[in-house]
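Every protein chain but one is kept in place in this view of the complex.
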Amino acid sequence: MKYLVRMDVNLPPDMPREQAEKIKATEKAYSQGLQRDGKWVSIWRVVGEYANYSIFDVDGHDELHGILSGLPLFPYMDIQVIPLAKHPSDIH
Amino acid sequence: MKYLVRMDVNLPPDMPREQAEKIKATEKAYSQGLQRDGKWVSIWRVVGEYANYSIFDVDGHDELHGILSGLPLFPYMDIQVIPLAKHPSDIH
Amino acid sequence: MKYLVRMDVNLPPDMPREQAEKIKATEKAYSQGLQRDGKWVSIWRVVGEYANYSIFDVDGHDELHGILSGLPLFPYMDIQVIPLAKHPSDIH
Amino acid sequence: MKYLVRMDVNLPPDMPREQAEKIKATEKAYSQGLQRDGKWVSIWRVVGEYANYSIFDVDGHDELHGILSGLPLFPYMDIQVIPLAKHPSDIH
Amino acid sequence: MKYLVRMDVNLPPDMPREQAEKIKATEKAYSQGLQRDGKWVSIWRVVGEYANYSIFDVDGHDELHGILSGLPLFPYMDIQVIPLAKHPSDIH
Amino acid sequence: MKYLVRMDVNLPPDMPREQAEKIKATEKAYSQGLQRDGKWVSIWRVVGEYANYSIFDVDGHDELHGILSGLPLFPYMDIQVIPLAKHPSDIH
Amino acid sequence: MKYLVRMDVNLPPDMPREQAEKIKATEKAYSQGLQRDGKWVSIWRVVGEYANYSIFDVDGHDELHGILSGLPLFPYMDIQVIPLAKHPSDIH
Amino acid sequence: MKYLVRMDVNLPPDMPREQAEKIKATEKAYSQGLQRDGKWVSIWRVVGEYANYSIFDVDGHDELHGILSGLPLFPYMDIQVIPLAKHPSDIH
Amino acid sequence: MKYLVRMDVNLPPDMPREQAEKIKATEKAYSQGLQRDGKWVSIWRVVGEYANYSIFDVDGHDELHGILSGLPLFPYMDIQVIPLAKHPSDIH
Partner (left out) sequence: MKYLVRMDVNLPPDMPREQAEKIKATEKAYSQGLQRDGKWVSIWRVVGEYANYSIFDVDGHDELHGILSGLPLFPYMDIQVIPLAKHPSDIH
């Protein structure tokens, strides 16, 4: 099942650089693992913002919430989830 | 270049059914042609709404505006365009 | 899978009473059929508004969109869908 | 009397983990007690957010406010309350 | 039980004057009957707007929804309902 | 002259409890004095929120601003003021 | 007593020109009479919009509402009223 | 003096094509005359919307309002005006 | 040239009283100097808020921005600027 997810990251500007770098590295590994598993289908940067739009393909709501709430950056994020259905004009 | 586009359709409820069906059929053909050309990469229905989220991959702003303003449903749509950049965690 | 859905109905005030009554009757039968099937779990009126909050329990996004877009009042509604996951404090 | 309640939790990211865990445990016990009493009828997690939608069934406004303002997480929450009436299509 | 209610009236400017006057007269009688019954406790005009703020004192949600949806101007109104609890500083 | 006022209180969660209790006690006495003077006509708690709706009956804008800006909680409040006129349907 | 008022005019584009001109002429005379009376102290056009900001100096809420609801363009306007108090830095 | 202006055009979908084409042609000539005069410095299409962002360089507010309110499409537009000052980093 | 300006002041509640008093005194002197120069034509308190609406009459955008960005309270303010043109109904 597909979901469009927007994530906005709000790291406090006074967080020590080392701590920030460490969280971001963990986040990257976490994201790439899920991409390789085919759960996190796509991820794009919103131009000019510390934010992304992503497509997830998972079994359902509980699996998606588990993934999102497990993000290392989750405590610093605003997340918006939009469930996507098949579109009648889709040729795939 | 990638863009996320949200389209909300507002057909007047009193539009004659035949006219509405005709516009929708033309719209579908128009969309599927662009999907086959690889310009309109993805299209999903927003659950519960007469709306879609789509990914476009085009040469730039002018080409995208040409495509969108040429949509048969364009006069009845609210459209929002978000430019997408490559994300550093993207494995593709 | 559970979804919270809010539906706001906007019937044009100049719609002939008979036509309005007929749509509402069809809507009611449609809703009650789905309630009996266990798909439309709950429905409440928002106090003071021609609107409802409902809980749906369906197989997924496509089934829910099929149900909602099939509502007789769909062309006159604004609908908002919120996917619901299990809450860790839920005792059920 | 039924109410739909949305609660958004905003714990400061720099709250010591122990303190956060303790508040959450108290919150969980508080919620489950009210669920067992039949006051807090349903609770669902909003997918991707530290938030819930809940249904309460209480005697009235004063009882509900007492319950909500007594939540251990109340000082960290944004809460929205929507009074619900019986819907004419409800089969229950 | 107390509720604060805001009602915004949107009569179409091209409604025939006679029809508008008739609805307003029926509305006034309806409101004054409920005021005399002690259900509609207060009503004030919002300065500069075709709108009012009102206080209702009724048995609960169902009674309030019945009153509001029975307003002759209901099809032309946007209504917002806010449940009110006793305030600890209230001296009454 | 009547005014509807909404006050939202935002006390920082890390304010020492004693300090918070002291401000609230002063606030309560201040409010009750004005209620006894007939200036602060009504006060209700917004269900689920640290907020109130109040009715004031004062000589005019300057008096109301003096009262509101003198509230012990004023530095922690968002306040919204709505001037109220007599409604033609009011029976009082 | 002073009020800042914003008025946004929404004349339907298909109103016959003669009718529109007549309403505007009546509105102008109405406004200029109140300006000469010292009630309507100032009026400015919002650049680029069919809207104005005005300052009124009247006895109170009821007088202001009477003036505003008597505007020939009132049925086509959105109006917002902000009560103004004396500012401590004002030298006048 | 510089202003950033956003114009959103809302032509009713049922306006006869001929009438729409005529207004647009007049609008284009009007815009291009002002561009040649150096008053309307820049105009860009907002991608995916029937809207533009423009830069104007005029003597002041009155001249700008005269230009904008004289637009043939003015009755069908929402216009937003933002005054621009010289930026200290500007190298021009 | 006239501008309507709204200023909302957000002093942190934990700013030492002395520091706050000193900034406010400097602000007052700064404002009154500009009032005497005829640049800052009017200033009113928004009832119930730590905010003002003001009218400025200056040579243009650069002068206004210089004045506003020089306000002692500027780092603590949200400021909104609305350019005002002469209104055709204005009798002055």
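Chains: A, B, C, D, E, F, G, H and I, in written order; residue numbering restarts at 1 for each.
To be clear about the criterion, contacts are C-beta pairs under 8 Å (C-beta built on N, C-alpha and C of every residue); 3 or more make two chains touch, one makes a residue touch a chain.
Treat the numbers as computed from the prediction; the structure is a model and nothing was measured.
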{"item": "Contact list for the unshown chain, restricted to visible chains", "value": "A, B, H, I"}
{"item": "Residue among B:Met1, B:Ala25 or B:Ile91 that touches the chain left out of view", "value": "B:Met1"}
{"item": "Chain not shown, touching residues in chain B", "value": "1-3, 60-62, 64-65, 81, 83-86"}
{"item": "Hidden partner interface residues of chain A, rising order", "value": "11, 13, 45, 47-50"}
{"item": "Touch list for chain H against the chain that is not drawn", "value": "2, 4, 27-28, 31-32, 35-36, 42-47, 52-53, 55, 82-92"}
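Rule of thumb we're sticking to: only the chains that are shown with their structure count from here on.
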{"item": "Mutual neighbours - chains that touch chain D and chain I alike", "value": "F"}
{"item": "Shared interface partners, meaning chains that touch chain C and chain E", "value": "D"}
{"item": "Whole-Å gap separating chain G and chain I, where each centre is the average of the chain's CA atoms", "value": "23"}
{"item": "Residues of chain E whose C-beta touches two or more other chains", "value": "2-3, 45, 47, 61, 64-65, 81, 83-86"}
{"item": "Chain pairs that touch, as defined at the top of this document", "value": "A-B, A-C, A-D, B-C, B-H, C-D, C-E, D-E, D-F, E-F, E-G, F-G, F-I, G-H, G-I, H-I"}
